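Heads up, one of the protein chains got dropped from this complex, but the rest are sitting where they should.
Moving on, here comes subunit A:
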Amino acid sequence: MGTTASQLGKDLLSEYQELTFLTKQEILLAHKRFSELLTKDEKDVPNVRVPMERILTLPELKSNPFRKRICLVFSTSEHKDGSLTFEDFLDLLSAFSDSATMEIKSHYAFRIFDFDDDGTLDCDDLQQLVNCLTGETEDTRLTQDEMRQLISNILEESDIDKDGTVNLSEFQHVISRSPDFISSFKIVL
């Protein structure tokens, strides 16, 4: 299965529609935007893989603090370099779409926040998460004391079995009480 030339076949379109949460118009728009990222030689190659740097030029991802993690999570390449095929791209948009369920969104949010990919959010992951959200440079980060206090507050709130890390169920439990999450975890082209 792959995409050829500049038009999506009708049966491919309906297959994508069944497999993802996207509507037909959204898939076509995604195809158009993805094709704009391809160079002239790549346009005829089926299953072409676009490197991460080019994906990050999309305006929807350019200013997102989690852009690199998003590409790494949705990438299916063996080298784990964050490059995306068109189907990876559709997966990304599907998880961030309006109609995706809370379980899907919280599952992917957990994977995005898990910076070391070990299946739990420990102190290092939380520290990197806070740094991503507060600022990249030295003067906009929190001080060491503030960071330590904040992480212990976070763990106190969400670590139910008191093992020092936040696993997927605890994360989903916290998310379920945040009504803003499902409407803010959205990327629309």
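General observations
The rule is simple: contacts are C-beta pairs under 8 Å (C-beta built on N, C-alpha and C of every residue); 3 or more make two chains touch, one makes a residue touch a chain; residues count from 1.
The criterion applied here is as follows: contacts and distances are computed from a predicted model.
One chain of the assembly is not displayed; among "Two-component response regulator", "Spermatogenesis-defective protein 39 homolog", "Cullin family profile domain-containing protein" or "Transmembrane channel-like protein", its UniProt protein name is "Transmembrane channel-like protein".
Across the entire complex, the residue among A:E42, A:E60, A:E103 or A:D118 in touch with the chain not shown is A:E60. Residue A:D161 is the one among A:E15, A:D81, A:D117 or A:D161 that touches the chain not shown. Contact between subunit A and the absent chain runs through residues 25, 28-29, 59-60, 62-66, 96, 109, 129-130, 133-135, 140-143, 145-147, 149-150, 153-154, 157-158, 160-163, 174-181, 183-188.
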